[in-house]
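Only a single protein chain was left out; the remaining protein chains are all shown in position.
Take a look at chain A:
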Amino acid sequence: MPTENLSDKRMSKFKNKGKEPMKMRDRRIAECVELRKAHKVESIMKKRNISSVGDEPLSPADNTDNKQVISETIQEIVANVNGDCPEKQRQGCQAARKLLSRERNPPLKEIIEAGLLTRFVEFLGRNDDPTLQFEAAWSLTNVASGTSWHTQQVVEHGAVPAFIALLASPMLNISEQAVWALGNIAGDGPSYRDGLIDCGVIPALLARLTPDAPVGYLRNLTWTLSNLCRNKNPFPRFSAVQQMLPSIIQLLHHSDKSILSDACWAVSYLTDGPNERIDVVIKTGILPRLVELLGFEELTVVTPALRSIGNIVSGSDLQTQAAIDAGVLSALPQLMRHPKSSVQKEAAWAVSNIAAGPCQQIQQLITCGLLAPLVDLLRNGDFKTQREAVWAVTNYTSGGTVDQVVHLVKCGALEAILNLLQAKDTKTVLVILDAINNIFLAAEKLGEVDKLCLLVEEVGGLDRIEFLQNHENNAVYRAAQALIEKYFSEDGDDQCLTTEATDSNFVFGASDLQKRFDF
């Protein structure tokens, strides 16, 4: 049956079902082309601009879009910065920083094209003039917060070693500025991230992680660390991860919500990879704390904690079991009923991966009462959540025992997925048909096919499956047709296939017996 082939192909994408363990994570990796707006929380975090502080009113020139005015301001800055007078340099730098701190359209490109970066980087080394250092660092931070091209300009002007050196500055505000700038550079992507690591950024950062460091400073530091954990292709190398992990774990126990959030994001990046990566995190013993964080009220903490847990349960059976042992199943029901649909979706995703495990783990889903909220999500979740919940049902029904499948049906999952056959998403429809097929296979084992047929028909499922036989997508219509033919066609005129008729007028007699028989 066609659905079987499809399911083979797809199942290999779920952890232990496939033959090639390397393919387990395809689901997340495969989704790298996005049509949607990038997720707001994450995109904000990738790079950060420092807007002007409220108590420092901007001059009209700082806030205008008038090209003429801006250009004049920049000419003035260039003149000041390139001059030799420290006072003018400071003034110029500050003016530049103010321009770059506008919320709307800061003139990043204009500043770069005015050739100012060389001087700014030079100023970073002016330990004699902390104010100048600070203003230059701020300006460069904001330039680095732009697009990749902007960041590239900052790096190519040699800012990295200078910023790393500044981390050790005795002036906390300057060190903090360097932390920030480095965070922006690390957030650009794997290549700058590794460049920073090569330059020894990690020990320099960790040296500033002291108990007396103010919370504001620690927040920035945590965020920069998280960006150093971030991005794949390639992942940050193991040695770097090993260096950072103890501090990240330590930060995960901090009381500040913002620090917790970024530390959680760091963990989520580290666990978003192959099983060896997940193992490194699990070995730190952090799972119980992550589960604890799932119970927090702040969305900013719950989201990355849940993402981390979701990543971990998409690992091996053992890794999933570790998460289960840490109590994740008691935390999930509440998250599946969370008011934010994005949380519901992530929780359903985690459940779908646990459901892809062996039947012992499926049993734990039942024992911990996850089926009722799962069925609720199938019925009332938003579409993205429903889609994950459908995957959970399909995984569950393909790995669960007959009794477990029966139990799921009794909880109302069948009716709920049948309703979703109207979903305007081809993949979801196919996944549902696969689940239906699995449920029928269980019914066959019990000799209850007729009963199941009636149930499917009663809730209007038969109509919908029949309707899908007209679906434009071949896989869908074949799967629907196969179900109909196998279970719902009353008089099966299933006579023999056409035979290749030997050219025979039915004259009886064997052909020459030349060969020896050998069976």
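In this section, contacts are C-beta pairs under 8 Å (C-beta built on N, C-alpha and C of every residue); 3 or more make two chains touch, one makes a residue touch a chain; residues count from 1.
The criterion applied here is as follows: contacts and distances are computed from a predicted model.
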Note = The chain not rendered here carries, per UniProt and among "Exportin-2", "MAK16 protein", "Transmembrane channel-like protein" or "ALA-interacting subunit", the name "Exportin-2"
Note = Checked against the full complex, the residue among A:Lys109, A:Arg289, A:His407 or A:Lys427 that touches the missing chain is A:Lys427
Query = Can you name the residues of chain A that touch the chain not displayed here?
reply = 30, 32-37, 341, 380, 382-383, 422-427, 430, 454, 457-460, 462-463, 467, 471-473, 475-476, 491-502, 504-511, 513, 515-519
